[in-house]
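Before I ask anything, let me first share the structure, which is written out below as structure tokens.
Every protein chain of the complex appears in place save one, which is left out.
Order as written gives the chain letters A, B, C and D; numbering starts at 1 within each chain.
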Amino acid sequence: MNADGGLLLIAILASSLVPGLLIFFLPEERHGLRTLLNLSAAGIKLVLVGVLLLGVQRGETFEFGLTLLPGVDFVLAADALSLLFATLSSILWFVTTLYAIGYLEGSPRRSRFFGFFSLCVSATVGIALSGNLITFVIFYEILTLATWPLVVHRGTPEALRAGRLYLAYTVTSGLVLLAAVIALNLLAGSQPFASGGYLLHLPDELHGLLQIIGLALIAGFAVKAALIPLHSWLPQAMVAPAPVSALLHAVAVVKAGAFGIVRTLNDVFGLELAADLRLTDVLLVLAALTIVYGSIQALRAQDIKQRLAFSTVSQVSYIALGVAMAGPLGVIGGLVHLVHQGLTKITLFFCAGNFAETLGIHEIREMRGVGRRMPLTMAAFTVGGLGMIGLPPLAGFISKWYLGLGALEGEAAWILGILAMSSLLNAAYFLPPIIAGWMAEPEVTRPPAHKTRFESHWMLLFPTLFVAVLALLPGLLAGLELSPLGWVELIVERGYVLVPGGDMDNGTGVSP
Amino acid sequence: MIESLDPGTLYPFGGAALFALGLHGLIRRRHLILRILAVNIMGSGVFMVFLGIAARGNAPPDPVAQALTLTGIVVAVSATAFALALTVHLARLTGYAVLLPGPLQTHRDSHPDDR
Amino acid sequence: MSTASPDTLIFATGALAAVSLGLPLLASAWPWQARRIGLLGLPLAILGLLAAVGLFLDAAPGMDAPAVRVGLGGWEAPLGVTLHLDGLALAMLLLNALVALAGSLYARGYIHTAAGERQFWPLWLWLWGGLNLLVLSGDAFNLFITLEIASLSAVALVALTGDTDAVTGAMRYLLINLLGSLSFLLGAALLYGEFGVLDLQLLGELADDGPTVRMAAALMLGGLLMKAAVFPLHVWLATAHASAPAPVSGMLSGMVVAAMFYLILRLWLLIFAPLGTPALAVLLGLLGSAALVWGSLQALRAPRLKIVAAYSTVAQMGYITLAFPILILHPAAWPVVVFFAFAHGLAKAAVLMAAGTVQKAAGHDRMNALGPVLRARGRTVFALGLGGISLMGLPLTGGFLAKYLLLEAGLLAAADTTTIMQVWTALWVVMVALGSLLATAYILRMVAPAFAAGERNPGGHVSAGMEWMPLALAVGAAAMGLAGASLTGLLEHTTVAA
Amino acid sequence: MNAALLTFDFVLLAGLLGVAWRCLASTDLFRAVVLFITFGLLLAIAWVRLEAPDIALAEAAIGAGITGALLLVTLERLKHIMNRPRTDTDHDPAPPPDPVASDADAPGAAPTGDAASRAADAGNAALSCAPAPARGRWITLVVTVGLAGLLMATLATQEHDPGLQPTVAEHMDVSGVDHGITAVLLNFRSWDTLLELAMVLLAGLGAWSLGRHDALPARPTPGPVLPGAVRLLLPVAIVTGVYLLWAGSHAPGGAFQAGAVLGAAGILVSLARPHELPDPDPRLLRIGVTAGALLFLAIGLWGLFAGPALLTWPSELAYPLILIIETGATLSIALTLVALFIGGRSPREDT
Partner (left out) sequence: MIADLLTTVLVLAGLAFFAAGTLGLLRFPDVYTRLHALTKADNLGLGLVVLGLMLQAEGPAMIFKLALIWVLVLAAGATAAHMVAQRTWTHGEFERRE
């Protein structure tokens, strides 16, 4: 418990919180200073998370504790799992800030936007680094409060309606979570996250109660993870500006829900107890249903962002599916998909944002022949689309591959069917726009690329390309230590209780 | 029924009756002057209970209870004086000195078009 | 561990009482300088209070009885009047100091006519002083007088604006206060008749479960519930709080209502706790739930910003009334009342002062026409939002800790009682959850216009104090979220009946 | 003998309840106020019966006297406000025309002058008020009777507790005075008395904060009788006040009763000769009104620093200190009561 470790965690949190608060009080016309603050904050956070990454890899422990109430402590801790989410969100925050600066050129109320934007990321990193369930729920609800103003940023009546719906869902889920956390705190005391769970010592007659608490926790997190039937706020929230839907609905908010489910099953109940309480089975069915439902809805959606939103609904359930399989391979598939889906989806959202901002394209059918006019963005869109479908060299394939292995390992063959069907559906709703984009004749003659050297504003193009490359890397360099797959194997190796009946074929024995 | 009807028991009963009578008047009557009188009568009822308690038993009366009553009377008169000043101020503003039971007059004068 | 010798604490208590009375007296004697007396005196008094808190925390573990009892005039308990300073009293003194300081700095800009200042500041200091003396006093009759002082100064402050609503609200508030004080006094008289003692702690030791104690409880707690605007008797609150000057309505909703609940808690802990029967628990629970729902619905319908805030006070007081049934089943959870009073005090004062700033800038506070001003004044909306978040009980604010404690106490209470009471307690827990949902609804109603698109017009000039004080209070309410442990530590040293 | 006292008690209580009920049930405000003053006097007799002469004195002087005067002057103001057509704009009306100056005709003028009668009719309207609404009559009756029953039942169970009388008697020697009530008021529970002085001051501040005072609408009847009587009564009142203050240390009397008597004298003066009423400098008036409580606290502070706690009087100095405090209190109370009778703050304060 070295003190400077705790300070590092606080520094990471503060690196986006303090600039955010400063930006709030910046007068609107100070663009230069605001951009400087934004980018420097993102840069510092990246460096700090990097230092933390290396520290955790070397096995050091980082801990920060503060007692809010007797028996209730605010704990920040960094373990391998939290680093996965923290690295993902800090990288993507840097990129999205750049993108947002470009996207919001000349629009009003940017100080307010970037203020809340930084608060959101602080909350997301807080969620990643929280050391026990109560801290997790605290950051979880702060995330709600920070995202609401971004969803209603445009101020149009439907934005406000979407905001109201979003708030209704998330505040209710917050209440359910709080009640469950308090009950858990009363039963087992305020325990930090411990891989393999800290509820094993409880007597058996409490299992009924634990089941209810487990279901409540899952339901609470399911709202943000957009599982059926609690998903309807996500498509409505697409009314927000592109950077918001990109970072928040591809990375921060949705992943927070999925991360919550992972933490609950893995670090609170422990997969073994979760399986006994049949929580994993409930989650399995729910995830499977959501995958299929999400893909079907995506197929029917005509607006690009709606399609991407429903695709997110189904993709996030992969993570839930992976964890619910309770086998190490399945968990690897689920966790690695957390990163892959994040990178691929953000590429797609950036491309959608580019199309909308430069050519005013909102519908799928308007994308005919856009490849001629904006070849680079279309290329990024293709990489993203194929990644989603899961073609071999790309990231999507790896996560689906491990999910398939996990399904076999857990003797749940029907999951293989679900995975195959969803890949087909993915192809069904991603291939037509890609093909139309490249091959089809554009109906309307588009003005040639105006005088600037690139096809759209450089601050929109470069982040898109950068993220497209990032979406490629995990697929190609899967074997590396620091690649998402390598890191997930490190997580599983460090933390997982081996569920009897399935043994790791690559021989990395796992001790709790 | 009450074994001895000495003032120590009789007057507290009278005080309780006065308190109830005053409460009845406070609730029933709408005019502010009458409500202020009712509050004063309730106050006298409480002081009668206090002094009745002070005079209990055949020992000399308890000076603490009597001192409290004196303080109470002075507090009552200052509260009444302020209440009367407020009533006059209210009458000067609204033209009448009656508190209508309606809870929210503020709706009345708020902008007509935001019903 | 060097325990500060108790007599420095005794001196500190006496000094606190003397200052709480001295400042208003000075201001009343010299109203031309009342503003300067207030703005210099209050901070000094608060520094003294902080020193006293330090001394108390340092000395408390060393002392046998967890409270400092000072017999004024040198006369001990049964004969003389005793001041009673313990953790609970210090917490309320701190809240009173914070809200009064913020209100004073806010009033600097809000009341700018010389004549207005000469009338406002003496009464304002009397309200602050009266509440301090109320919290310090440990004698039943003395509590009656301090209640009267606090209520009369509050009523005079409400009527200060001089428009029809304010004076009507003030009149209604005065009558309810007089009725409440008289029933409190009658309760004290009954207790004196039975036990011949007026000091609360001695009464606590003597009190049995006889008819007198039950009748006295009904009268005293009934009177205080009337003054705290609990559901069936809350009609006066909306008009009085909405039409009073902003710093006054901040103080009324923030501190005066909380002081009444402090007194109910004090009487409960010392004397009336054994009277808690399940039937009383159900009644209080129903009252609290009705207040929660009815207050929130009214807040959702009210056309003016300050009326929304006033009805939100009625709703939030429903929370505290809900806490009592849970206290009956699980007595150790009493600090939840103080947490709620503290969190609501800071947050509501912030919201009401922010509403006052908006009203001053826009010239009116009709909700459907406030869009432009709200959009232009980011700081005030941030204060409204942050205060609102604490009222909703969302994380890392004082309200969140209070809601956490209440839910925890509710679940604990539900765990070990008879099945019927389990059902009722479950209902209370659900009502608490519903309450925070309804709170989200009406807070959203206050803040949403700021985010809707539309033209921006900052409205009239507003002084710096009126700009920053609501924000400072809101940040205070949020910071309380981190200070939960120290507040619990302070509350540990409180006299609770055997 | 006991039977006679018992009947006296029953008659007195019946009288009290009857007067109180008639007062609250009357539809004419003037009748209600007169009945209330009678109630106050009967109450004074009841306090004498309960062997509390101090309180009887206070009740008669303050409860019946001062409160009665305040009520009557409020009725006059209400009548005056109702008569003048209510113009919404002016908050502080111009001082009302004083009929003494206006109807210059001789006192023997015919009573049925139309100006006088029209004013009289409007006046009567102002003083009458609607009877209680029929709705909800029974519920309140049941509630209040139930409450009275409960209270009486509780009081019946209380046996005769000697209260604090023995403890007071035990400490009388140290208290500096030898009259029980004054000892309690100014030594044992001096904090209550200090706060009570603050309460009186606060009522004055509150009344002043509401608005400027309009000249007294009370219309003294013309002719020399009232000024003559006042010239006779004033010195007697002042002497009685000072005597009461002095007697308080060993017999019934004290600051509050003396303050009330002097206040009554002040009210009499302000009623009898409104024109020459010297408009005091507002700063002095404010200091005068606060002087009593301020002096009390200042002396109390000495106890805070030297003695064991706030408001401690050393036993040998107790008597002189108590006397100083009582004089200050009497002056302040008298001033405040007169100010409350006059109503608002002096216009000179707002310049």
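Assorted remarks:
Going forward, a residue touches a chain if its C-beta (ideal position, glycine included) is under 8 Å from a C-beta of that chain, and two chains touch if they have at least 3 such contacts.
In this text, all values refer to a predicted model and were calculated from it rather than measured experimentally.
Every shown chain touched by the omitted chain in the complete complex is listed here: D. Among D:232, D:284 or D:317, only D:232 touches the chain that is left out of the view. Within the full complex, the residue among D:18, D:223, D:320 or D:347 touching the omitted chain is D:223.
Although one chain is hidden here, its contacts on chain D can still be listed: residues 103, 107-109, 111-112, 116-117, 119-120, 123-124, 220-223, 225-226, 229, 232-233, 236.
Rule of thumb we're sticking to: only the chains that are shown with their structure count from here on.
Measuring from the averaged C-alpha position of chain A to that of chain C gives a distance of 43 Å.
Computed from the mean C-alpha positions, the centre of chain A lies at a distance of 66 Å from the centre of chain B.
Shared contact sites, meaning residues of chain D that touch two or more other chains, fall at 91, 151, 155, 158, 161-164, 168, 188-189, 192, 196, 199, 202-203, 206, 210-211.
Interface residues of chain C, counted against chain D in their complex, comprise 10-11, 14-15, 17-18, 21-22, 24-26, 28-32, 70-75, 78-81, 115, 118-120, 122-123, 126, 133, 141-142, 145-146, 148-149, 152-153, 155-156, 159-160, 162, 186, 190, 192-197, 210-212, 215.
By the touch criterion stated above, chain B contacts chain C in their complex at residues 12, 19, 23, 26, 32, 35, 39, 42-43, 45-46, 49-50, 53, 56, 64-65, 68, 71-72, 75, 78-79, 82-83, 86-87, 89-90, 93-94, 99, 103-107, 109-111, 114-115. For chain B in complex with chain D, the residues that touch the partner chain are 2, 5, 7-14, 16-25, 27-31, 33-34, 37-38, 40-41, 44, 47-49, 51-57, 59-71, 73-82, 84-89, 91-93, 95, 97-98.
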